[in-house]
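Complex shown without one protein chain; remaining protein chains in place.
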Amino acid sequence: MFVQILFGLSALLTVGCAIALAATKNIMHSCVFLLGTLLGVAGLYATLGADFVATAQIMVYVGGVVILMLFAVMLTGGKDFVSKAQNLLGLAPTMGNKWTYSLAGLVSLVFILTNVKLISSIVKTAPAKTFTNEMPSTVSQLGHLLIKDHVLAFELSSVLLLGALIGAAIIARPKKNQ
Amino acid sequence: MTPATFDGLMPIVILMAIAVLLFLGGHFLSVYLAPKKPSHLKSTPYECGEEPVGTAWSMFNVRFYVVGLIFIIFDVESVLMFPVAAIFKEMNEMGEGGYALIVFLSFVSILIEGIAYCWKKGDLDWVKSFQLTANKNKK
Partner (left out) sequence: MNQTIVSYLSKYEFYKTLLGLFGGNESLLAFVIYLIVALIIIGFCATVGGLGTFAERKISADLQARIGPNRVGPYGLLQMLADGIKLITKEDIMPYAADKFLFYLAPLLALVGVFATLAVFPWSSGFAMSDLNVGVFYLVAISSLVGLAVFLGGYSSNSKWSMLGGMRGASQIISYEIPVTLSILAIVLLAGGMGFGTIVAQQKGLPFNWFIFHNPFTFIAFFVFFTGALAETNRAPFDLPEAESELVSGYNTEYTGMRFGFFALAEYIEVFVVSGVAVALFLGGSNLPVNIEVDFLPLQFVEVIIFVTKAALLYYVVIWIRWTLPRLRVDQLMSICWKYLTPIAIFNLVGCAIWMVAFNGKSLAELIFGH
């Protein structure tokens, strides 16, 4: 019972903060609502028994990505920053116009339909899962999978992160002739 | 029976709820108990007694962002290392310690490469690289 309540609360937090994120015009507030959304997603993971993924979600997204986003906003000078850039159609970037709305609507429609088509077969064939009393820890399972079955992916992810680190360092470095 | 895995979540939720309630309680308590005589001067941001100039929300040095980026990379690496570290002992007792060590060390060595690169290129210095480039430009 408690788990179901928690799941519902997490889902509410996720959706509510996502709506608030899109609705608010203050970019700092958007970042904070994003924090709420990410925490809600962590709650969803936790209530589905994925304890490690939930914690990783908090560690990486709440502790890292949101702070990085706030820093990125501060690079532009906070919420009062107004961009003079123009988009492809020659319009000033706003919350949206009829072109962006219709394009985004089309894309999300295609996306949802594809997902429904993909997932429907899984939902039909997979046995119904219920909340079991004793769920084994996901940590040791993950560890064994990472070190045995997916060892190549594990090592490659390290290389990927190295690439990301070098790329980040190069982009953020001041240019010599500026 | 209460589900054992999810049982561990309840204290977290309760503690967070108590934190929120304590915050609200303290807030309302201070609303009732504290004096309220607002004035414009009281609510000016503190700037050593001078009239505040402009807003504090200005552009910030890109160093903070670089530190944040490097942090995220290391953060993700440590998240990936945690489950492997957690089963390292078990693997060792099963006699597969050598294999686990090689996997783990090759992962860490790539991490070391990253920090060595950033160190060499001066991305870990707080001021130096900027001053150096600025001085070079002057010449």
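A and B label the chains in the order they appear, each numbered from 1.
The working rule: a residue touches a chain if its C-beta (ideal position, glycine included) is under 8 Å from a C-beta of that chain, and two chains touch if they have at least 3 such contacts.
Just so we're clear, the structure is a prediction, and the values are computed from it rather than from any experiment.
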item: Residues of chain B in contact with the chain not shown; value: 1-2, 4-5, 7-12, 14-16, 18-20, 22-23, 26-27, 29-31, 33-38, 40, 42-48, 52, 55-58, 60, 63-64, 67-68, 70-71, 74-75, 78, 81-82, 85-90, 92-93, 97-98, 100-101, 104-105, 108, 111-112, 115, 118-119, 124-128
item: Residues belonging to chain A that touch the chain removed from view; value: 1-2, 26, 28-29, 32, 35, 51-52, 55-56, 58-59, 62-64, 66-67, 70-71, 74, 78-79, 134, 137-139
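Throughout what follows, only the chains that are shown with their structure count from here on.
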item: Length of the line joining the C-alpha centres of chain A and chain B, rounded to whole Å; value: 17
item: Touch list for chain A against partner chain B, complex; value: 2-3, 6, 46-47, 49, 51-52, 56, 59-60, 63-65, 67-68, 71-72, 74-80, 131-135, 139-140, 142-144, 146-147, 151, 154-155, 157-159, 161-162, 164-166, 168-169, 172-174, 176-178
item: Chain B residues within the chain A interface of the complex; value: 1-6, 8-10, 13, 55, 57-60, 62, 64-66, 68-73, 75-77, 79-80, 82-87, 90-91, 99-100, 103, 106-107, 110-111, 113-114, 117-118, 121, 123, 129-130, 133, 136-137
